[in-house]
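Got a structure for you, written out below as structure tokens; questions coming shortly.
All protein chains but one are shown in place.
And then subunit A:
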């Protein structure tokens, strides 16, 4: 199948190096300490952060740092065909783990000993790149909850189809079976916290594809910073003197 037309356009009309439209909103869930809604094109996820709060299970309590827990879930209606089991399957467990590890790398857990932070991410609409969208949403929610972090962790995916590197794959491109790379970085510190690849790529192409994904992450980080800055300003203005 042709994923990039001779004119250099992808199936949804984007250029190979073009990202889908992103949109973020803070405070989507009232009861949570921090929450966010993040959209990448048609992919839509919400994240809710609770904590730092008292550890539920005392045997898991850590005396030198906070316990970070993460739960990833896909809504039954998020995909075209209805899922049979919404939770507890291997895919969600793996993604929960991936998100948790990425977030743990940026949260300053040693500042909140003997407490726990719960992150719940829920996919409302899936159109490829859900794990990237989830990481971005979770970062926003953590920042909204006022949890100290080293840097903002952002994530983006890139693939290689029809011998062209493509940024931010959608569902059709994702299910084409080509190699795809999901990268998570700490943008200011220039550190990679997540790198996953399905399929194989020669060394040289891998580097270009990864560089493309990193650039995508940076663009997302720039947008997230703007959203957070605007939100902080709003809160401060409204609070008064």
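Keep in mind that, in the parts below, a contact is a pair of C-beta atoms (placed from the backbone, for glycine too) under 8 Å apart; a residue touches a chain by one contact, two chains touch by 3 or more; residues count from 1.
To be clear about the criterion, contacts and distances are computed from a predicted model.
Visitor: For the chain omitted from this view, which of "E2 ubiquitin-conjugating enzyme", "DNA primase", "Ubiquinone biosynthesis monooxygenase COQ6, mitochondrial" or "S1 motif domain-containing protein" is its UniProt protein name?
Guide: Not shown, but named in UniProt as "S1 motif domain-containing protein".
Visitor: Hey, which of A:90, A:200 or A:238 is the one touching the hidden chain?
Guide: A:238
Visitor: Would you indicate which residue among A:22, A:47 or A:145 is in contact with the undisplayed chain?
Guide: In the complete complex, the chain left out is touched by residue A:145.
Visitor: In the full complex, which of A:16, A:52 or A:184 touches the chain missing from this view?
Guide: Looking across A:16, A:52 or A:184, the contact with the absent chain belongs to A:52.
Visitor: For subunit A, which residues touch the unseen chain?
Guide: 25-27, 30, 33-34, 51-54, 66, 108, 112-115, 143-152, 186-189, 225, 228-229, 231-241
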